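All protein chains but one are shown in place.
So, subunit A:
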Amino acid sequence: MKNINVKGFTLSLIAALFMSGFAQAGGGDDPLLTKVMFDEVERGVGSNDPTSFNIQAWVGKDINKFWLKTKGEYEDADDKELEIQALYSRAIAPYWDAQIGVRVDLEPSPSRSWAVLGLQGLAPYFFEIDAALFIGDEGRTAMRVSAEYEMLLTQKLILSPEVKVNFYGQNDADLGIGSGLSDLSTGLRLRYEIKREFAPYIGVEWARKFGNTAEFARNEGKKVEGTQVVIGLKAWF
């Protein structure tokens, strides 16, 4: 997996997507569309708090899409994270998309690459779910699940609780990651949709490391648990 050619994979994905449907002319019910989503672009209000983002984009049609997911966090030069996923996404059920592709963690060092098997969609009771299994080299495995819900206080003022968990199959001491439940974060964000596509928010996020991951953090003198107040922007186009 180390030598995975992300660019080549991406291009062949796009090619496959185009071959699958774009060659046909006709009804015009299914135009090629693009959506870019700044799901979370935020900064902690404390002076040492990190700046972080979670940005996704897709290009495609009703059933087949090419999906990019990036997330990152910057606290200082020594503490930064940057992850990119390139996925082929296919609708497999009325509310669910199966996603397959690659993930590259560019930061922190050393970089890690993973194959991705994911499921994204809307569960009953309107929970937005993104679950993925990651398979890396040297037997590394990981799983991430996030769930989000939207409560409409008014038509434009929306309170959104969210939970994210990460699990790892084995220790990765270089990165301070331990096996088992590694970390959990939960947030509550209150956004105001000035228009559908543009919503500033305030929120609070609590995160905690568990097990060996927590152990690694303690050994390095880092925090195991933290709460921060954030301000941010959710936008799409």
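In this text, contacts are C-beta pairs under 8 Å (C-beta built on N, C-alpha and C of every residue); 3 or more make two chains touch, one makes a residue touch a chain; residues count from 1.
We adopt the following convention: contacts and distances are computed from a predicted model.
Undergrad: Going by UniProt, what is the name of the one chain that was not included in the view, given "Peptidase U32 family protein", "Acetolactate synthase", "Xanthine dehydrogenase YagT iron-sulfur-binding subunit" or "Copper oxidase"?
TA: The UniProt record for the chain left out of view names it "Copper oxidase".
Undergrad: Where the complex has a chain not shown, which of A:28, A:110, A:139 or A:221 is the residue touching it?
TA: Final answer for the missing-chain contact: A:28.
Undergrad: Which of these touches the unseen chain: A:91, A:117, A:131 or A:188?
TA: Considering the complete complex, A:91 is the one touching the chain left out.
Undergrad: Just to verify: which one of A:63, A:131, A:145 or A:202 makes contact with the chain not shown?
TA: The missing chain is touched by A:63.
Undergrad: Quick one: say which of A:45, A:153 or A:173 touches the chain that got left out.
TA: The missing chain is touched by A:153.
Undergrad: Touching the hidden chain in the complete assembly: which of A:110, A:124, A:139 or A:221 does that?
TA: Final answer for the missing-chain contact: A:124.
Undergrad: By the contact criterion defined above, which parts of subunit A meet the unshown chain? Give residue numbers in ascending order.
TA: Its contact residues with the unshown chain are 24, 26-31, 33, 35, 62-63, 91-96, 122-126, 151-156, 159, 196, 236.
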